[in-house]
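Please find one structure pasted underneath; my questions will follow.
Note that one protein chain is taken out, while the other chains of the complex remain in position.
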């Protein structure tokens, strides 16, 4: 079968590889119809994820059709149209029962190499899916791959972030970073009763898109976000979402939150220091909530919001490409030339 | 001054009475600019509230201007434009600190007679307001009496009801009773992430209005609400709000809620029996939440929703009348000829 | 193998039956070491549960050793000492992921006949356990069958009840009914910060036992519980747990709760009417929470409380009997001659 594979820094190849097989009775094999390119795939692209052997298949956001199931799969059936969670979870361990799926001993991300679960990726014609009954969700009737594919990763992350912050009717929020996750937080905000959503970025196109999703764009290259918010809103905001994953965004986030507010860390941080002292956080009483998205906990609510047309996550898709152009897609995505690429893999 | 007073069942008079005076240092005297006619005023009108002496001034929803303050009032000042809570609360007792203002020992409702706090009502040119710093809220700049008057009673009740039910993003709800409180629940529902709001009533005009607020109207005279919801939504709803305060509505409410759902009692019930057994409630695991609106707890959030244009409670107002026509207003309101009457009292 | 089976009202036999086999890949066969006799087994005993065919094996509280596992079982292994949940749950459906295991489409109770999941019971030498990875939990090292067996049913119910009521540090509670579930609520109450636990019953021996667990016994045959509580505590209680499942207990429960308090329905109610009107519930603002215990949600917390010696559920066991005496055990339990019987099945 055809698959996009990693061969070291900045080298993605599309090549013929062996089709995956059922390895455990709770596995399913899914024929991929659509796969997306995610910001965290760039960490693989740049060679920052350890133990990604040459030829490892990449990608973790995908939809498809169930092709085959192991004997222990009781719910999913051949022919089901499905959307996958970015990481499998067993469903029955203490962590899963406590809805803390990230700490399931079976945790692993598709396409992230041997150290993150030893799972091949999904930018391929077929993919092996562990704990298929849990990891896969049938696509609701009337919905498409594009409208549901983000429930497995970035849309779940956006929803989890708003929940973690305790967002509620009447709040004003700021999002620092207008990438895909930031855009989705903006898109979801009205469903949490948010009355004003400021979004801060440096790229006019991203800001323009966020404005389409109802956010108030703030170009940090042209004005000080704190001044702008104070002037528009008369106060700092209740909750801030750092959705860029870098030091300047982190600094901005702490500058925008009111006393006794919440800062949510959504961006993929590595070793950035806190831009404020513990003393200041204590004095201003700022709650800090790191968020690693959970694709299971709110899957049903999110699908209902989509089905009723309250959110339109497919509007995030900027480019469609065939899988054969994966190398070019990674290059263009890394160069910020495209926002969200969807690979159309099979019919 | 002029005031609308009760003189026994179905007799409201507008007459000259003495102007109220400061009685306690925490009192204020408010010159009423606008007062509303509320469903619960009809209980006084029909003589169902004990200890409403002949000549008692009626009404508890009002806006006005602070005319005079007692020595213990530290925040409110002469000339402030204010909206009042329907009942005063001291702010400092254990119940108030626990945000359970209804159990404040100082509880009493304006215009409800000697047994409910011994407070004269607000359908008058002036009213005495105990614990003025707590009971009154300055009207935000840019807002009107009409846009804010309901924060003191029915809008607070609607908001409290949605909170009490644990309403959250992705829910589907049903409201039984499309009176003012039901309409406001429908209006607020999107700010709680509700994706579908069914509203059940028998009066086409009320249903048409609810449709304008985004709800799906269900005419119980023409179709079975349960069948309709099952057909439209494919399931019973997550939360049901009984907002009519009568036996048939109560029955409908329990028929519309899903297993493990919530029933909220918002309507003013008297001695109606439960239409289901405790056994059935246990088996279906239905949580029951009675709600007496709290005009203090969510005042700020509600005012922000109004200020940002997320809700437009003034759209509820169907008639404006001078206070001199109070007798006619009560008659028409009781006959369901008008929905929500606003008395324009002074300029 | 030997099993206790139902043969119509009041007829339990111990007889030889066929050993269960793996039927689905997610099944396990457990060799039962200990089984308990539960109040709800009496509903089978009295013939009140439909579709319990003659010869149906009874019982749903048990511990044992894993004897065999299906191919789809990934966690449990032959030889594991385990305690079971009273009902299986798949772990991966929307209800399970939402921690609402009672609404899993695979719901069924062991030993309750064809209409409740079509599962044979556990008062037998062997039992087939669906979704073994979820339904079974390894017994922590150092713990015994007796100390853990109740985590699968009544102890989970007691814990869920305290959670559902929102019990918190500084509360005073009342339990109506000093049967096993009531005793366990009393035993758990200090771990929720309860400062005073009143327990109401008519049987002196039960009250004496509850006193050993730290509760204040109130003999409803000798004094009015409401008077007693008002005299001892100076107020009605914050939360009341109806743990008897009958009309008089229900009446008592509503008489003991304070305004704005919580009533939890824990007892197995059938068609008992509410002893109060919806109007009174609204006026007193009493929240009503029915509880069907969930043996999954708090299993870990409960096992930790046991392991650290904060609770000693094994103290509930009043009698040990061999399985061969099951018929006599049912008779004596039904006659209130014994409190909690444990069958010792195999070594």
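By written order: A, B and C. Residues from 1 in each chain.
In the analysis below, a residue touches a chain if its C-beta (ideal position, glycine included) is under 8 Å from a C-beta of that chain, and two chains touch if they have at least 3 such contacts.
Being a predicted model, the structure only gives us computed values, none of them experimental.
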Options C:18, C:308 or C:335, residue touching the unrepresented chain: C:308
Touch with the omitted chain, as defined above, among B:17, B:32 or B:90: B:90
Selected residue (touches chain absent from view) among A:289, A:315 or A:331: A:289
Contact partner of the left-out chain, one of B:81, B:102, B:299 or B:340: B:299
Touching residue (missing chain; options A:1, A:281 or A:321): A:281
Footprint left on subunit C by the chain that the document does not show: 159, 168-170, 172, 188, 190-193, 195-196, 298, 300-302, 304-305, 308, 310
Touching residues (missing chain, whole complex) on subunit A: 100, 102-103, 250, 259-260, 265, 268-274, 277-292
Residues of subunit B in contact with the chain not shown: 24-26, 70-75, 90-94, 96-99, 131, 133-134, 296-297, 299-300
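Quick note on the criterion: only the chains that are shown with their structure count from here on.
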Chain pair, most C-beta pairs within the contact cut-off: B-C
Homomeric contact subunit B-subunit C: same or different residue positions, threshold half: same
Multi-partner residues of subunit C (each touching 2 or more other chains): none
